[in-house]
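The complex appears here without one of its protein chains, the remainder shown in place.
Just so it is clear, A, B and C label the chains in written order, and each chain counts residues from 1 on its own.
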Amino acid sequence: MTDEFEPRIVAFLCKWCSSAGSDLAGVSRMEYPSNVLPITVMCSGSVSPLYIFSAFNKGADGVLVSGCHPGDCHYLKGNYYARRRIALVKKLLEFIGLEPQRFQMSWVSAAEGKKYTQVIKDFVKEIKPLGPQTKLRRNQ
Amino acid sequence: MVKVEDIKKEAKRILKEGKVKYIIGYKKSTNGLMSVPAFIESPEDVENLIWDPTCVYNLTRFLVDEKRRKAREKNPDERPVGIVVKGCDSRAIIVLLQEKFINRENIYVLGISCETTGVLDEKKLLKKLNGKKAEKVEYDEKDNFIITTLDGKSKVPADEILAERCLECRANFPVINDILFGEKVDRKLDNRFKSLEKIESLSKEKRWGFWKEQLDKCIRCYACRSVCPMCYCDECVVDTINFAVTADTTAEEKAQRIKWVEKSPTTSENFVYHFVRAIHLAGRCIDCGECERVCPMDIPLRFLNKKMEKEAKELFDYDAGFDPDQPSLVSCFKDEDPEDFIR
Amino acid sequence: MEKILTKKSFSKWVKKLESYKIYAPVKNDDLWNYEIIDIPESIQPDYPNTVLSPKKIIFPQREIFLEFKASNEEGLEVKEILPEERPAIIFGVRPCDARALTLTDNVFKGDFEDPYYWKRRNQTILIGLTCNIPPSFDCFCLSVGGSPHSKDGLDILMTDLEDKYYIESLTKKGNQLINLAKDCFEEPKVMDKKDLEKIQANSEIQIKRQIKDIKKIPKKLKGMFDTPFWDKESLSCIQCGICTYLCPTCHCFDINDEVASSAPLKGKRVRTWDNCQFPDFTMHSSGHNPRPDKASRLRQRILHKFQYFVELYENFQCVGCGRCISKCPVGIDIIEVLDKVRDYGL
Partner (left out) sequence: MDYNVYIPKLAKIIEIKEEVGGSRPIKSFRTHFINKNDFSHRCGQSAMISVLGKGESMISISSSPLVKDYLQFSILKMGRVTTALHEMQVGNVIGIRGPYGNGFPIEEWKGKNLVFIGGGIGLAPIWSVLNTALGKREDYGDLILIYGARTSKDLVFNDELKELKKKITVFLSVDVEEEGWKEFVGFVPQNVTDKKPSPKNSITVTCGPPIMIKFVIKALKDLGFEDEQIYTTVENKMKCGIGKCGRCNIGKHYVCKDGPVYSWAQLKNLPQEY
């Protein structure tokens, strides 16, 4: 076992696109870091900011929200709402001094297995040097 | 200048004519300087009404109580409630109308213009007087407040003891009213988000240091939530049990209620509470500053809401509390909303 | 034991108390609170009321009761967690706040002694300071059986005589602290004693607020349970928890399990302050709530302090510190409420 810090990333993945994208990456045997705890949601627009705060509160080192590209939402507009909401959450978290790298959003379609692996790779690479997220984490 | 006699005259009229069932206004407190909310039911009690710089409360919060009380009554009095509002408070009414929480015909708005000043900050005043007790604070013709202490009267430039929010106010004039007191005076503001710079200019770690210290102070008395006219949810994320319980609610439903926040006042739990509140108020907070005023631990809560107000303006060109017909901030979008942060 | 401590010798004395955890009122921004201090400077005699009373040290807002975890043998393991063994001294306790602790003692003793409360209580020494001038505009200690120089619950009472403190040691614990640094103290002179009496008499005159005929109130309240009085008085109440959380005598609490991991099970059971003004305080699981509205909850607060506790312990559960008045977001004034109670129906 190495002592290297392995971040835990909670990823809220839209069932119609990003979640399928991650499956595609899996079945295509693409390699990517295993730091992600995926949570499939019906739409990126259904991700309440409370889920994000709660993930950090319960010890996530990073949180990703991933949905369909603009125009591709299964429910037509969900990802546009998400875009607004996530922008606000991101600003708020940065305002109190959380490292901006720890909270990210991406558009990943069902066909973009490759992009999904890249998003995760980049995410892990960026937050590894930051070390564990202790600011918002519950003391257990 | 607003004359309290004019307000009383109108209050008396609408009560006498039975136009309203009661009026929510301000009266003098028993323990000293500050005003307290008054619920005036009869024309005789109108004499208690006051208007001075200690009328800090955002009384629209009591419209939430009124709605709940009415819902419980079998034969509710359908007449409107009269309510005294300042510019900022009137914008809370707009948001409540926008969210269809209240109906226009259920309120009779007595709007007061703050003109060139506003209301005072009790803590600033105490400091100004070196801990001495003020008996009375009044408006002056100019931009001064007249303070009466046991030593006599003195004039103080309003700016020195004005509430922070009044210094950054763009709505010193009621945007909605049935009758208006005072004049519409334009206000010049270089930067309505100036106070935020103090924090935004800090480094990331300094910002966290600042907020950690603030969050640690919280004792979770929920005064910020209780005083806020926008915090009208039946059940809040911090409540320990389901409030919306009926005879049909199953044990499983109750058991499965997620405990998002522990009751312990630790940094992490206080963070979730205040952040849920901040994000829930994004595009709804009208900056009445009540949360910050009532906080017994002096947590600068207004910064969180102000930050959201600023981002709503800068990212989405959205202003809360001016137009009851506009969709709320997070239930609308524009194609050109920024997405440079998305991968 | 009575002594004189010059202000110069004060820090010398405090240095001798190093082995104790020391708390004193500290100002952060504009907020006064009791905090642990490393190098105790001279206590400022004119600090206003702290936001929270020393209650927060004896009865902290969060107290871990026990830890639990799944175990192979019995299926479950429960471990008692008692507060750390460490004697503490609180400097600058207001006489009302010390009296408050003697009132909460009533609750935590009896058939079921509370080990957490008593562990902290017994290892804490309270050093009070006479309120030469009232620390708040809303002080009314004289009305509820206290005074600005009350000795109830204190181990030592200090009174500021300008360049020195008049020290009255009231308990064995207090004597011990003085004996740790005998050379810091002097014997009081006749003049000092006179100064003390003068200041203490003067301190009482300065308390401006009072509840008249308070003795009539408990009986009066008993007949007022089912009156519309409470609906009217509670109109402006916003149902926050400030009055009770800041109250030095309010002691209601909640017990909750905080789970760190559900499989395998691991977590803590903790006590936190709770509040009779919150609707979930009394709401049954079925949805039934015996105190369903703010009128009944305001009534509970007043009756608990001024009727029920009088019936149980012959004491008002109020020490007149004035915090609930000064900090109420809507200016509900307990003195005014009780004045109205006294005159109700007359």
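In the analysis below, contacts are C-beta pairs under 8 Å (C-beta built on N, C-alpha and C of every residue); 3 or more make two chains touch, one makes a residue touch a chain.
What you are looking at is a predicted structure, and each value in this text was computed from that prediction instead of being measured.
Partner chains of the missing chain, restricted to those shown and counted over the full complex, are B, C. Listed residues C:14, C:199, C:237 or C:276: the one in touch with the omitted chain is C:276. Contact with the chain not shown here comes from a single listed residue; of C:108, C:165 or C:185, that residue is C:108.
Residue C:78 is the one among C:1, C:36 or C:78 that touches the chain missing from this view. When the full complex is taken into account, the listed residue touching the unshown chain is C:312, out of C:36, C:201 or C:312. Although one chain is not shown, part of subunit C still touches it, namely residues 65-66, 68, 74-76, 78, 80, 82, 107-108, 110-116, 118, 225-226, 251-257, 259, 262, 265, 267, 269, 271, 274, 276, 281-286, 288, 290-291, 296, 300, 303-304, 307-309, 311-312. The set of subunit B residues touching the chain not shown comprises 241, 250-252, 254-255, 257.
Here is the rule we use: only the chains that are shown with their structure count from here on.
Centres computed as Cα averages put subunit A at a distance of 47 Å from subunit C. Look at where the CA atoms of subunit B average out and do the same for subunit C: the two points lie 31 Å apart. Per-chain CA centroids place subunit A at a distance of 35 Å from subunit B.
Shown for subunit B are the residues in touch with two or more other chains, namely 262, 266. Residues of subunit A that touch subunit B in their complex: 49-50, 53-54, 57, 70, 77, 80-81, 83-92, 94-99, 104-107, 119, 122, 135-139.
On subunit B, the positions that touch subunit C within their shared complex are 29-32, 34-37, 39, 57, 61-62, 65, 123, 127, 131, 133, 217, 219-223, 225-227, 239-243, 245-247, 249, 254, 262-266, 290, 293-294, 296-298. Listing the residues of subunit B that touch subunit A in their complex gives 199-200, 204-212, 237, 260, 262, 266-269, 271-272, 275-276, 278-279, 282, 304, 307-308, 311-312, 315-316, 329-331, 333, 335, 337-339, 341-343.
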